[in-house]
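This is the structure I want to talk about, given as structure tokens.
For this depiction, one protein chain was excluded, whereas all remaining protein chains were kept in their positions.
Labels A and B are assigned to the chains in the order they are written; within every chain, residues are numbered from 1.
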Amino acid sequence: MATMNAPTKVAQTNAATKSPQIRVSRRSLAYWRVTIDNPPINVMGPEMVQQFQEVINALETDEQVRVVVFESAVDDYFLNHSDFTAKLEDLTAMPAGPTGLPPWPDFLVRLTHLPVASIALIRGRATGNGSEITLACDMSFASREKTIISQWEVGVGMVAGGGPMARLPELIGRNRALEVLLSSEDISADQAEAYGYINRALPDADLDSFVEALATRIAKFDKWAADGARVPQAGGCRKSAGILRGPN
Amino acid sequence: MATMNAPTKVAQTNAATKSPQIRVSRRSLAYWRVTIDNPPINVMGPEMVQQFQEVINALETDEQVRVVVFESAVDDYFLNHSDFTAKLEDLTAMPAGPTGLPPWPDFLVRLTHLPVASIALIRGRATGNGSEITLACDMSFASREKTIISQWEVGVGMVAGGGPMARLPELIGRNRALEVLLSSEDISADQAEAYGYINRALPDADLDSFVEALATRIAKFDKWAADGARVPQAGGCRKSAGILRGPN
Partner (left out) sequence: MATMNAPTKVAQTNAATKSPQIRVSRRSLAYWRVTIDNPPINVMGPEMVQQFQEVINALETDEQVRVVVFESAVDDYFLNHSDFTAKLEDLTAMPAGPTGLPPWPDFLVRLTHLPVASIALIRGRATGNGSEITLACDMSFASREKTIISQWEVGVGMVAGGGPMARLPELIGRNRALEVLLSSEDISADQAEAYGYINRALPDADLDSFVEALATRIAKFDKWAADGARVPQAGGCRKSAGILRGPN
């Protein structure tokens, strides 16, 4: 419905070497869309990680943006596991981000702390990295019919690197978090909504208009008020209690 | 069904100057009702804030009370936003409460820490202050048909002053808390129950008898046992873990 603007400089930087896997478009000065587009199944390799770094750099620098929506242009896949055909050293050679963490968890932590409302619009598989960006966003809304979400790492002998062990218990409690992590099972949108893993599951036909209305609404609000209303992430109990006790 | 007793001294203090906006009645020594009654729409101005201070003073001082229920006498409104027609200086001139906080957040924090079971019986709009007292109570039960709850502050360029940024994530997780706060949308009783924002939504016809039975039941239990069973509020993870480790 909304027309995509031309790719920004952020994406064009990457286009020099290869077709960009992430496109940033500005629906308005205050409302950005980030579109993940690495067909056929939206795996995440070193190039995409680098492009996520550029996206978060741009979001942190911009003074107008108030809302950012993450979505996929690839049918049936929101964001998938890592690209196991890529050279591992291309990933491990990337420098740490400003938080001191490797680039992917660095992106996720900065996204969570960003003074911009972040929304995951999920349609299709959100496996591993796709679940992790969902948890790092402020809010998530998913197609009831087309979404599958999972942290599948334990099932293949790995440990998730993007922090779901920290973020999931905050949302769904320790015991359901352990079920998600230790079972490594695919989870439907309905089950994810019942657990509080995502904010809401919506009929696929309604999902786009719901997110569009919400993002447009938030984009109109005063930025300082929205910033003041932000709540803390994992480990934030103390920070949030501080609100009740006055500055500390 | 139950007969309201005559207003207590707490309320009568205010009646000297103006009709009291909050009435306290004792259904028994152990079971009090606090009725919010500022027609036509239960806004909260400086006088009501002052009366909430007197209510919490009375609750803290009394040695018999074990349960307190907050309800409204005004159709369609449980407790509404602040009275924007009041003089702001009448509010800002009020001295801080015993916690060192301004009177309204002072009331809320003392209510949460009170060794008395507190129950919000919600019928009608619970906007801003009404949501904040709901979150500060120990439990909340709402009319399925007649309840709307919201933190609407961001939508009008303000920041909520009664602590929902701290309390909501404890109940419904960071991501749904951010949706409630940043969207500033009206939320139905069904949605609030699904999120865990309130304890339960009940058919309007059953709400009063449900709360009456629960309050009467708790009022009969040993006070020391009920005190021992209380759980901590925001920031209380450490305190609660302490229970497992023995006194500290």
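Convention: contacts are C-beta pairs under 8 Å (C-beta built on N, C-alpha and C of every residue); 3 or more make two chains touch, one makes a residue touch a chain.
Keep in mind that this is a model prediction, so the values were computed, not measured.
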Of A:Pro39, A:Gly155 or A:Pro203, the residue in touch with the unshown chain: A:Gly155
Chain B residues that touch the omitted chain in the full complex: 117, 135, 137-140, 170-172, 196, 198-199, 214, 217-218, 221-222, 224-226, 228-233, 236-238, 240-241, 243-246
Hidden partner interface residues of chain A, rising order: 100-101, 105, 109, 151, 153-160, 163, 165-166, 168-170, 172-179, 181-184, 195-196, 233-237
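FYI, only the chains that are shown with their structure count from here on.
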Computed distance of Cα centres, chain B from chain A, in Å: 35
